[in-house]
Structure formats: structure tokens, C-alpha cells
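Left out: one protein chain. Kept in place: all the others.
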Amino acid sequence: MSADSPADPTGGVISRDEVAHLARLSRLAVTDAELDVFAGQLDVILSSVARVGEVAAEDIPPTSHAVPLQNVFRADERRPGLDQEQALSGAPASEDGRFRVPRILGEEQ
Amino acid sequence: MSTDLTRLTAAELAGKIHAKEISAVEAARAHLDRIAAVDGGENGVHAFLHVAGESAIASAELVDAGIAAGTGPASSLAGVPLALKDVFTTRDMPTTCGSKILEGWQPPYDATVTARLRAAGVTILGKTNMDEFAMGSSTEHSAYGVTRNPWDRSRVPGGSGGGSAASLAAFEAPLAIGTDTGGSIRQPAAFTGTVGVKPTYGGVSRYGLVACASSLDQAGPCARTVLDAALLHEVIGGHDPLDSTSIDAPVPSVVAAARRGAEGDLSGLKVGVVRELGGEGYEPGVRTAYDASLRRLEKLGADLVEVSCPHFEYAMAAYYLILPSEVSSNLARFDAMRYGMRSTVSSGGGVASAEEVMAATREAGFGPEVKRRIILGTYALSSGYYDAYYGQAQKIRTLISRDFEAAFTQADVLVSPTTPTVPFPIGDKIDDPLAMYLNDLATIPTNLAGTAGMSVPSGLSDGLPTGLQIMAPALGEALMYRVGAAFEAARDADDGGPLIARVPEVAP
Partner (left out) sequence: MTAPTLVDFDDVVARFDPTLGLEVHVELSTNTKMFCGCPTEFGAEPNTQVCPTCLGLPGSLPVVNRTAVESAMRIGLALNCSIAPWGRFARKNYFYPDMPKNFQTSQYDEPIAVDGWLDVELDDGSTVRVGIERAHMEEDTGKSLHVGGATGRIHGAEYSLLDYNRAGVPLIEIVTKMIPGTGDRAPEVARAYVTQLRELVKSLGVSDVRMDQGSMRCDVNLSLSPKASGELGTRTETKNVNSLRSVERAVRYEMTRQAGVLDAGGEIVQETRHFEEQSGSTRAGRRKETSEDYRYFPEPDLVPIAPSPEWVEELRGTLPELPWERRRRIQAEWGVSDEEIRDLVNAGALDLVEATVAAGAPSGEARSWWVSYLSQQANTREQELTDLPITPEQVARVIALVGEGELTNKMGRQVVDGVLDGEGEPDQVVEKRGLKVVSDEGALITAVDEALASQPDVAEKIRGGKIQAAGAIVGAVMKATGGQADAKRVRELVVERCSAE
């Protein structure tokens, strides 16, 4: 196994804290009870999928697309889109033609 | 009315409608009545999340008007009713993907598949139940309740497209549309004694198909016969400029292939028996049915050759890294800002922030399986783990494609059992994700490689259906349909009628 192999020799692949961190990154306000269940389940799943590391594949190119296409473009021509009413039709809240959302923390990227 | 219209195949229904023996409206009504009779209630099939009675009748009326006016049917399936998986956007019906987070969402646009069905004059009866965002193999992960298997209503119909498959087996619709990311068309087909086809990746447009895993998802036809599936395949297939991964080539002539197959001669055709699929891990009943299927193929004149696909044993591991990774990104858009559900949050007396509302809504709106996969995918893509997990899984994907390529130099099509088991009881695997994942053992390699696969009913094991999977190279659907149709014809001849006729009557 390579040095960066995900399998932790002490047993568990993923800790409860790590699951909590991942849930935060994924914007999931999981409960403590859920964390307990998920941590165990994810550990089992990860231990199983870690099998991918058994295959020697250094020289194998990765496949990101299942279809051998490239250079698929569209002409720079307008297509009818949605009007404002349609655009906002599913919005939980809107105001002055805009989507109304709770206050945004932090800076624009 | 002398015949029960719900028992006819799509081809038969279309023939009668186009010959003006019956009207499209009569066909629609018969199926809507059937849905009303068997879908609801405590022990109902619950294949549908939404039934669009009025628009179905309106659409059927248009078909009848066209036929009466002599302009002819819009397609070979004009006027034939169909059940649409609730993962395709529809302007006139809600689209929920089986998730609470999209409850009541009515998209402002039609998916390409939806638009093609409408253009073909197909009568869309409604939207069918599914595992939330197509994640699951039993339909138990739907936020709107499980779909019951018409063969045994205490058992699951498979998933994620359990609603579509069950609607066929319950004679609520002669045609349905499914999507197959790791087996979500084929496994439910096997579990319900119906036909399900996963076309070549890029063969049917994904525009308007709410993504589970973009590089694996593929829409396809579901039916009770191979010919019906072929007819539907030709209606929905073909290039779509709105989908960059859509193949710009003619749709394979699957209808002609199915008709030719039904003549029952496969001599000269090489059928590859995949050594790695069908042995260990497959139920005895499934193996028995599979052995019988192989003998039947031989009887049809096919040469059986054993082929080896050594990397298939890693397919499931690779799949459960690639799929969650794409899921974690695809499902990020469900954030309570622009559409769908928004939870109210109390933020210690202050005004809750967008971040807090997002996290609370996603927590409340997604079910446990979706959350598990989002977390798993977020992990697999993290910078420290990317190479070991996602990167390595993509390499295995390459190896699996190479296994297929090598196998297809030895055989024209490959076969395996579709599933390792027969339909299992509701609740049996719901708390054991890994056991649930094993359902797709045989179907996943096809999705990873982007090739084509179908499941045709192969028999019964203790009264429960089993499926034979037929796999073909990319754009090799014609051969797959030919083999499927030949197999179906031989099976029906041996059994003295179609397998689906033996489904127990669902008491209204």
C-alpha cells in the first residue's frame, strides 16, 4: 500500500469528528444521534470501498467521462430563457424581482 | 369493451388506436381507472407520486383528433399511456425526485425526454415513485413511502425506479421511463418481471433529468416486452444539443432488431458468459434461473463463450466513490435559496444567516441515504484523499472499460444474472447500506463503462421474478435487443405465455 493509503491500520477509517467536519462542509446540520449512526456506517462503507487501493494502477489513465466525445460546442446564439415570473416561480421568497434570501455571512468570493 | 386495455402491450394498444378500434382517450381512461383501483390505500402498489388525469386525457384527445383528422399518429406510440419517473422535469406536474426538499416544486421547463414523449403523442399518466434522488435499490428511500412489488406486496420492487417498474407489473401503464445510474432500471425490471434497458451513455438526453451522478446516469425505456421497450427507445433516443454528452449519431435500429430477434434464431452469435458475475454471492434460485437462461440461449443457436472481466470485482468499490463524489456536488444546489423547501431557523434571537438556513434545510429535506452519500463524496474529493479514493476509482473505471473491450472481442454480447437475489422483504436491508449496495453488483460495471445493458425476465424463483442481464458495447443496442427478444420469445413459448401474465392479481 502506498504512503497515502486511506486505510488506518488502527482499525477505523473515519472518525466521528471527521464526519462532523464533512457534514459542516456539506451544509448538513446533522444531529448527534445521526452522527453516531453515520460515523459507524461510513466507516464500514469506506473500509469496503478502500479496496480500490488494492489495484496497481499507476500507469492507468483515469476515466472522467464515459463517452469518448470532445469539442462539443454551441454557437454563440441566444435562446429564449425564462421570464422573471418563471425564474422566481419556485422561490421560497422574492422581492422586487429578486430572490430574497437570509442574510449572507462573509465576503463574496 | 371486450378486452382489458391494461393487459395489452404498447404495440398492441398503438395498433388499435391507430386503426381507430379504440381511442387514445379510452386507453388513457382504462389506465387511470386501474391506477385509481390499485395504486392507493394501505396495501396499494404506490407506484405513482402524482397522477395527471386531466392532462393525460387532454393529451390523448389531441392524438384522437389528429387521427380523426387524417393527419395520422405523431409516432408509433401516439396515444399509448406511460409512467414517467419523477426525476424528469415537467412543466405541468411537480417534480420531486422522491425528496422532501423538492416537495411541490413545479419546474418551469420540460426535460428533453418529456418533450420528446409529448411530441410523440405519448400519454403521460403521471410521475412515479423512486428512491430519493435515485439513490437506493428498493424505493424505500423515497420520502413519500415505499412502492410495493406487485408479485408480493410485502416485498420491494427494487430501485431506484421501483415506481416505474411496479406500474408496469401492476398493469397501471404499458410503458415507463426510468433512469439507470448503477442499475436503477435493470434491477427493478428483474424484481418485477419486466423489461428494462439502460442505453449507451449519451444515447438518451439527460437534459431535464435531475442528476444523481452525471457521468453514470442514463435514461431508458421500461416495458413489459422487449419490442415495447424498443419502440419507446426510438422515441426518446437520439442527439440533443442541450446535453454536451449526447452522442451525435442515429439511434440504433432497435425496433427492427427486436422484431428480428422474435423470429427466434441466434445462430452464429457469440454470447459471453461473464465468469465474475453469477457465481459467489448470488442466491441459488437466481443461479438456477440463470443456468436455465444460458441453456435457452444455446437452444436458440448462440455460442456460449466464457469471458473474464477481472476488474469487475472492484466495480462496486469504484462506483461507491465516483457516485457519491458527483452526488455531493450535484446536490449542493438544493440550498433553500432559489426553489424547494426552506426551513425556519431560530438563531439565538438574532436573524438566521443563509448558511444556517441552508444547513437546517438540507438536514431536514434530505433522507439518511442521501446524507450518507453526500458526506462520503465530500470525503472522497477532499484534497488529502482525492488521489487514493476518487482518482483511484477513475483508474479502475478505465480498467473496467478495458475488461469490456477485451470481452467484446470474444463475444457479441455478454450475459449475467441481473441481480444477486430475488425481491427482498420491505425493511430487510434498510439499516444496512452495504447489503443494499450489493443489489447492483452485476449492473454497475455497465454504468462505469458507459456501455448498454438490459434486463429481461428469465423466470421465477419461489414465485418471485428473476432477470437475465444482456450487455452490449456502446451503441451496440441492436444486438442486445435482438438477443433479448429471441430469449423472450423462447421463454414465452416454453412457458406457454408471458411471465408477466403470472403476476398475482392485485386486488383493488
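Order of writing sets the chain letters: A and B. Residues in each chain are counted from 1.
Everything that follows uses one rule, which is that a contact is a pair of C-beta atoms (placed from the backbone, for glycine too) under 8 Å apart; a residue touches a chain by one contact, two chains touch by 3 or more.
Source: prediction; values computed, not measured.
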> Given the contact definition stated above, which residue among B:A332, B:A364, B:L434 or B:L460 touches the chain not shown here?
Replying inline: B:A332
> Which listed residue, B:V51, B:M93, B:V210 or B:V415, touches the chain dropped from view?
Replying inline: B:V210
>> Give me the subunit A residues in contact with the hidden chain, please.
In response: 21, 24-25, 27, 64-65, 67, 69-84, 87-88, 90, 95-109
> In the complete complex, which positions of subunit B touch the hidden chain?
Replying inline: 88-89, 95, 97, 102, 105, 107-109, 111, 206-211, 213-215, 241-245, 325-326, 328-329, 332-335, 337-339, 351, 354-355, 358, 378, 381-383, 386, 390
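Operating definition for what follows: only the chains that are shown with their structure count from here on.
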> In their complex, what parts of subunit B are in touch with subunit A?
Replying inline: 105-109, 201-202, 215-216, 241, 244-245, 247, 311, 314, 316-318, 320-321, 328, 332, 335-342, 351-360, 362-363, 366, 368, 371-372, 374-376, 378-379, 382, 384-385, 387-389, 391-399, 401, 433-434, 437, 447-450, 474
> Within the complex, which stretch of subunit A touches subunit B?
Replying inline: 2, 4-6, 14, 18-19, 22-31, 34, 37-38, 41-42, 44-46, 48-55, 57, 60-67, 69, 72, 74, 82, 86-87, 89-93, 99, 101-105
